[in-house]
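Every protein chain but one is kept in place in this view of the complex.
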Amino acid sequence: MTSGVTVRAGGRARLLGNWAFLLGAFIVGGCAVIAVVVTWIMPHDPFLIDLNRRLIPPSWMEGGTPLNFLGTDQLGRDYFSRLLYGTRISMLIGVLTVITSGLIGITVGVLGGFYGGKIDDAVMFAITTRLSIPAVLVALAVAALRGTSLTLVILVLGLLLWDRFAVVARSTTMQLRNLDYVAAAWCAGVSPWWVLSREVLPNIATHLAVVATLEMALAILLEAALSFLGLGVPAPLPSWGLMISEAKEYMFFTPWMIIVPGAALFVLVMGVNLLGDALRDMMGTDLSR
Amino acid sequence: MTALLEVQDLRVTIGSTAAVRGTSLAVDKGETHCLVGESGCGKSISALSIMGLLPKGSVRETRALRFAGEEIGGHGEREMEHLRGNRMAMIFQEPMTSLNPAYTVGSQMTEVLRRHRPVTRAAAVDRAAELLARVGITAPGLRLGQFPHQLSGGLRQRVMIAMALMCDPELLIADEPTTALDVTVQAQILRLLAELQKDLGLGILLITHDLGIVARVADRVSVMYAGEVVESAPTAELFAAPEHPYTRGLLTCVPVPGKVKRDEPLGSIPGVVPRMQPGFTGCAFRDRCPEVTAACSGSFPRRTIGNDHQFLCTLEPGWVGSAAA
Partner (left out) sequence: MLRFFLRRFVVAVLVALTVLTFAFLLTRLSGDLAISIAGPNASQADIDTIRQVYGLNRPLWVQFFDWLGRAVQGDFGESYFFRDRVSKLIGERIPITMSLGLTGLAIALVVGLPLGILAAVREGSWVDRAVSLVALIGQAMPSFWLGLILMIVFGLKLGWLPISGTGSWEHYVMPGVVLAFSAIPSLTRLTRSGMIEVLASDYIRTARAKGLTRFSILVKHGFRNAAIPVVSITAVQLGFMLGGSVVIETVFALHGVGFLAWESISKNDFPVVQAVVLVLALLYIGLTLLADLLNAVLDPRLRT
């Protein structure tokens, strides 16, 4: 009866979805390209210290120089080059963390949802336990104990952020397991592995893709926070969080040093979230809870 | 005497669909008027539009929409709120989901009365208990404190009816009130509605697709097809001498003892109710009609038989079908 209305609203949503998807894809795709080719396109060496050219403001501000588009930091390193290089770190963290946590979470969740019973109880218990552990704090403590490195950050975040993968994989698998065509596959006498790989995984893939975007955004933000607190990516690697942390002491005089890397972080995370939202709209389900 | 409810040329457009296309009907005080038709023919939308409860994005137009002699077609939301639940009440098809799961029966019932009348809580509770007893619920005191999920479907529909009666309405609109219920419960609810009507002098607009119900309770019947009333007559006359090919078709779909012979298949109307676009002219039934002629795509007037029977067709009253001949 209301089909006329919904068709129009749906059309608008699709349009908006498209717009969001394009913008998100542009941002994330752009960042991915920069992350790969950064060593060829950066105008200066992001690690080169020049104490005679410290804290130069961006080129459009008073005292700026066209030599350094975004000025230089407290050690005279080119800010624009560091910003570009930071893209590589954020993307690396985002992608590798999602792969690690995805492998753990999907395995755990699918097992629980697929087998149910005692196994599912154990899976639920693991998820509950994981959720009650304060992630930031634990990541900080581990970094303090084991010493900071890029690998460690990825590993720790990967080991901590699998919960949403598990929750979604579990519930979607559980729904699927009870569907007729899966039952039909069972009746045809196939192995559990066949059912999992042919029937379950392809059908929960879109849901998991949405989770992957959410987790990637979260991982990028968490790495920045850890680096900001000095226990994430170690200096002199130009992580955006670390850049903000180093700029903190100069925030009275050079607020742009804080604003620039934070804005980059904001734009990238926004892009990842836009992609996720577009995917979710495409499926017409809401996993944001 | 003016009718309790008078609808003239009601039109409802939802998006690009003409859901109701010029329905007219009248309900007198103490009368049961049945609106019948297949699903999707605009019965429920007609009812909702009378109550002012149309879904978002729908547009309503009428030549006249009079309630107890007063034109209410131009009423705003605020004015309609004072009529709804108070002087005109409505019950729905789905008793399982029509009550709010978060509140007790008592709280949902007293709420209506306290909204429209300056009564104390205690008085409202007494009234609710009295009505629960009136609709045949035993231990009303206990039921008032229960939540909807603790009641069966039949009980919930009784609660809905009692709730609709809280403010002593003049008009009750019942949208397929028994469709979701067991046959035995159906009969009880129908009997209850008939009793209440006799006692309280209610005007009832009953929407149903079930001709058996119509035959049992209706004083007057309007048959709807694709958003318009194609035939309207007193119940006995409609069953005895249906005129519109659609009405005749509907009646052959129902077994009537004595009329239908054993082992003879029941009739059926092939096809489904079409979705109407605005600006459609002619008879909407022509694609499914066995008597279709070229004249059916033009516009033609409503025919009147006697003083109380109208139908919308190009055929002469008392026509004899080609299939029967």
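A and B are the chain letters, set down in written order, and residue numbers restart from 1 in every chain.
Keep in mind that, in the parts below, a residue touches a chain if its C-beta (ideal position, glycine included) is under 8 Å from a C-beta of that chain, and two chains touch if they have at least 3 such contacts.
Owing to the predicted nature of the structure, the values given are computational and were not obtained by experimental measurement.
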| Of the residues B:Glu38, B:Glu61 or B:Glu81, which one touches the chain left out of the display? | B:Glu81
| Which of B:Met51, B:Ala68 or B:Val254 contacts the chain that the document leaves out | B:Met51
| request: Write down which of A:Leu83, A:Val142 or A:Val200 is the residue touching the left-out chain. | output: A:Val142
| task | Over the whole complex, note the residues of chain A touching the chain we left out. | result | 9, 12-13, 16, 125, 128-129, 131-138, 140-142, 144-146, 217, 221, 224-225, 228-231, 241, 244, 248, 251-252, 255, 258-259, 262, 265-267, 269-270, 273-274, 277, 286, 288-289
| message | Using the document's contact rule, name the residues of chain B that touch the chain not shown here. | response | 51, 53, 77, 80-86, 89-90, 92, 94, 97-104, 111-112, 115-116, 147, 149-150, 160, 163
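Basically, only the chains that are shown with their structure count from here on.
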| request: State, to the nearest whole Å, the distance from the C-alpha centre of chain A to the C-alpha centre of chain B. | output: 56
